[in-house]
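The complex appears here minus one protein chain, its other protein chains still in place.
A, B and C label the chains in the order they appear, each numbered from 1.
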Amino acid sequence: MNMLDIQILLIMMVVGAVIAVESRNLLSAIVAVGLVGLFQSLAFLLLMAPDLAIVQLVVEILGIVILLRATIKRDTISPEGGFRFLPVFAGIVLAAPIVIAACLTALELPAFGHPLMSVAKTYIADGLAKTGAGNIVAGIILDFRAYDTLGEAVVLFTAVIGALAVLRKVGRKQKEERSAAE
Amino acid sequence: MIYSLCLILFGVGLYCVIAKRNIVKIIIGLAIMEYAVNLLFVLFGYRLNGSAPILDKIQETKNIVDPLPQALVLTAIVIGLATTALLVSVAIRIYEKYGTFDISKIKKLRG
Amino acid sequence: MMTNNQPGMTLIVKTITRLTVGVILLYGIYIVLHGHLTPGGGFAGGVIIALSFVHLMLAFGKEVALKRFSMAAASVFESLAGLMFLTVAVLGFLGGWFFLSIYGKGEPFALFSAHMVLLSNIAIGCKVGAGLFAVVLGMLILTKSEGKK
Partner (left out) sequence: MNHNLIPLFVIIPLAGTFLISLLGKRVRRLPDTLSNLCTLLLLALSLWCIPAVKASGMIVYKVGGWVPPIGICMVIDGLTCFMLVIVNVISFLVTLYAIRYMEAYTSKEHFHTLLLLMIAGMNGVVVSGDLFNLFVFVEIASVASYALVAFGTEHEELEASFKYMVMGSIAASLILIGIALLYAQTSTLNMADMARVLRAHSSPKVVLFVSILFLAGFGLKAAIVPFHWWLPDAHPAAPAPISAMLSGLLIKTLGVYALVRIVFNILDPTRILPVFLFLGALSMLVGVFLAIGQWDFKRLLAYHSISQVGYIILGIGLGTPLGILGGLFHLLNHSIFKSLLFLNSGAVVYTTGTRDLQELGGLREKMPVTSNTCLIASMSIAGIPPFNGFWSKLIIIIACIQAGHPVYALAAVVASIMTLASFMKVQKYGFFGALKERWKGIKEVPFTMALSMVILSLLCITTGLLVIPGVAEHFLKSAADVLVNGKEYATLVFESVK
């Protein structure tokens, strides 16, 4: 049964996530989140999504590098002194109903392992003939749904330009500089 | 069952974003939420004993998993990375200005 | 962590980096070019390319990495690659539709097949690699100047 290993991976992911959330030390929290990402990459591999496994792995590495750069040499200890009731309560009250409702809704969906695949059948049957790409996923993202990929590349471009704009040293010109420019 | 585990992961992330008071923890919570959603999407497309959607010259398998959710999740992962990069940049600037990652100490704005 | 006077990490890290960085870069390019045949593609390959430069930067300090690939070059590269992807899309108008694949399909399973997918993968690879490297570089430059204050 293929489902058991995915379930074990999912339980590990939940455990890793709980460690990441509750750990006092920010560095260990980040490492735990990296672990969750690694398990997810494995899960993608088991779910027959090798493209996603690669992308998830490398994105995870880059994400961890970026996050570590943010925290290293800064506060590494999460400053939460003691247990505070209100935020914990609010978190549980808001998160629990969504999860329970979503679980109930998921029961109504087609059973796990039996997707409907009405559109996807076309992709599998005609993908190679119509796009010439043996990798059907690449055929979808860069030919059938290439417009989405343009959007995705633009999101990344936006984030890069945005990050460079946010990270510039001086945001506003001084008054004198401004009047000189006019 | 398998969907509920994935949704619990989502719940853990959401809880982290709402309950924690540290900027890095909030970013971690958002990342966990993204993982859960991506995994859920791929789970919806999985077919029992299916093979990967990559054709090669020799074999001609009929039982292939749904490739469309994979294509969508690829997009979603990259969007998640973009958001994280921007969040971290803003977080670095906030640290530079306030000297802390604790949002209960960052309170210039009312309400 | 940084015990020696030189920027970057210790000699062991530097030596290993010198050996591996080229391999990582080549692997990234391989992934980009074979995106239409094997798992991977422009995004994965682009991130690997960015990681190879980030790797260099972490090991040797930002000056060495900047000498190879400056900030301005990164942002020019990114915009050019963006324009290239858009051009690939707009050229479809020649065949009547935006994003129409007019480039021919080639022999199935050959390296130069599915030309639209290949071209887009290259454009995306350049774009992602340059863009992500620019972000990490931006963060590093800010962190350094903050340290001096």
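The rule is simple: contacts are C-beta pairs under 8 Å (C-beta built on N, C-alpha and C of every residue); 3 or more make two chains touch, one makes a residue touch a chain.
Note that the coordinates shown come from a computational prediction; the quantities given were computed from them, not determined experimentally.
> Touched by the hidden chain, which of the shown chains?
A, B, C
> Specify the residue from the set A:8, A:93 or A:116 that touches the hidden chain.
Going through A:8, A:93 or A:116 one by one, A:116 is the residue touching the chain not shown.
> Out of C:17, C:52 or C:75, which residue would touch the omitted chain in the full complex?
Reading the full complex, the residue touching the unseen chain is C:75.
> Please output the residues of chain B touching the missing chain, sorted low to high.
Chain B touches the missing chain through residues 10, 14, 17, 23, 26, 30, 33-34, 37, 40-41, 44, 68-69, 72, 75-76, 79, 82-83, 86-87, 90-91, 93-94, 97-98, 106, 108-109, 111.
> Considering the whole complex rather than only what is displayed, give the residues of chain A touching the chain that is not shown.
101-102, 104-106, 108-110, 115-120, 122-123, 143-148, 150-152, 154-155, 157-159, 161-166, 168, 170-173, 178, 181-182
> Against the chain that's been left off, what residues of chain C make contact? List them.
72, 75-76, 78-80, 82-83, 86, 89-90, 92-93, 95-101
The criterion applied here is as follows: only the chains that are shown with their structure count from here on.
> Quick one: which chain's Cα centre is the longest way from chain A's?
Of all the other chains, the one whose centre lies farthest from chain A is C.
> Cα centroid separation between chain B and chain C, in whole Å?
Between these chains, centre-to-centre, one finds 23 Å.
> Go ahead and note the Å separation of the Cα centroids belonging to chain A and chain C.
Between these chains, centre-to-centre, one finds 20 Å.
> How many angstrom lie between the CA centroids of chain A and chain B, rounded to a whole number?
Roughly 2 Å, centre to centre.
> In chain B, which residues are in touch with two or more of the other chains?
As it turns out, chain B has residues touching two or more other chains at 52, 54, 56, 74, 78, 85, 88-89, 92-93.
> Considering chain C alone, which of its residues make contact with at least two other chains?
38-39, 41, 43, 108-109, 128, 132, 135, 138-139, 142-143
> Once bound in the complex, which stretches of chain B touch chain C?
Contacts found on chain B: 52, 54, 56-57, 74, 78, 85, 88-89, 92-93, 96.
> For the complex, which residues does chain C have touching chain A?
Checking each residue of chain C against chain A gives 31, 35-44, 47-48, 50-51, 54, 58, 75, 78, 82, 85-86, 89, 98-99, 101, 105-106, 108-109, 113-117, 120-121, 124, 127-128, 131-132, 134-136, 138-143, 145, 147.
> Can you name the residues of chain C that touch chain B in the complex?
Residue positions touching the partner: 38-39, 41, 43, 108-109, 128, 132, 135, 138-139, 142-143, 146.
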